[in-house]
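Of the protein chains in this complex, one is absent; all others appear in place.
Moving on to chain A:
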Amino acid sequence: MSNLSLQLEAGQVLGLLGVNGAGKSTTLAMIAGALTPDSGVIRIQGNDFLEHPELARSAIGWLPEGAPLWPELTVREHLLAHGRLRGLKGANLNQACDAIIQKLELNDLQRRLAGVLSQGQRQRLGLACALLHRPALLVLDEPANALDPVQVVALRNLLRELAANGTAVILSTHQLTEVTAVCDRVAILHEGRLRHDAPLHADQHEVLEKTFFDIAMAGRAQAA
């Protein structure tokens, strides 16, 4: 990734598209604070969080691709550990855990070890960890992977609800239908450059598909 420039408003849902190797996951990891960029600025709510990494703790929730988990911890222990790492404690932490467990329907899984969860359950737990501290910016890398159709619809509804409450969401996915279903803006990344950044309406699936393939095929033709 080399020259991306993005600005996101509160309540916006941005779909980040790109072929494999375009730099989507790297971009999201940088925004989430997991990776330090060589140069550039990342501001959240006006603050440069490369200078104040602790800001990432409370302002950003991140679900990395594949939802990595500690296999020896139970679902609830995971949520408690994430909450503590994000600065929650005491009664606030327990309330936040109970609320997110209810919201993502994890009640029956609370005592189950993360290591034995199905991929869909892992995704839900990863999403719960990302949402636990009510971040202002939610960064999701392929969140619909391994979810069944019912869970996909539930995820879409959840993202719409979060956006309506003022949470900004960046959603990276390979599935164009996911983008047209929930995003109100789409950005297409190719070889580290932002090739397209525009508002999106629900009926623009075919236009988006054509734009995406034009950019991807032009890139391949150039490479050839």
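Everything that follows uses one rule, which is that a contact is a pair of C-beta atoms (placed from the backbone, for glycine too) under 8 Å apart; a residue touches a chain by one contact, two chains touch by 3 or more; residues count from 1.
Methods note: contacts and distances are computed from a predicted model.
Peer 1: Leaving aside the chains on screen, match the unshown one to its UniProt name from "RNHCP domain-containing protein", "Nickel uptake substrate-specific transmembrane region", "Lactate utilization protein C" or "ABC transporter permease".
Peer 2: Matching "RNHCP domain-containing protein", "Nickel uptake substrate-specific transmembrane region", "Lactate utilization protein C" or "ABC transporter permease" to the record, the invisible chain is "ABC transporter permease".
Peer 1: In the whole complex, not just what's shown, which of A:L4, A:A32, A:L117 or A:L208 touches the removed chain?
Peer 2: Candidates A:L4, A:A32, A:L117 or A:L208; residue touching the omitted chain: A:A32.
Peer 1: Looking beyond the chains shown, say which of A:G21, A:G40 or A:P71 touches the absent one.
Peer 2: The missing chain is touched by A:P71.
Peer 1: In the whole complex, what residues of chain A lie against the chain that is missing from view?
Peer 2: So the residues of chain A touching the unseen chain are 26, 29, 32-36, 53-57, 60, 62, 64, 66, 68-73, 77, 81-82, 84-87, 129.
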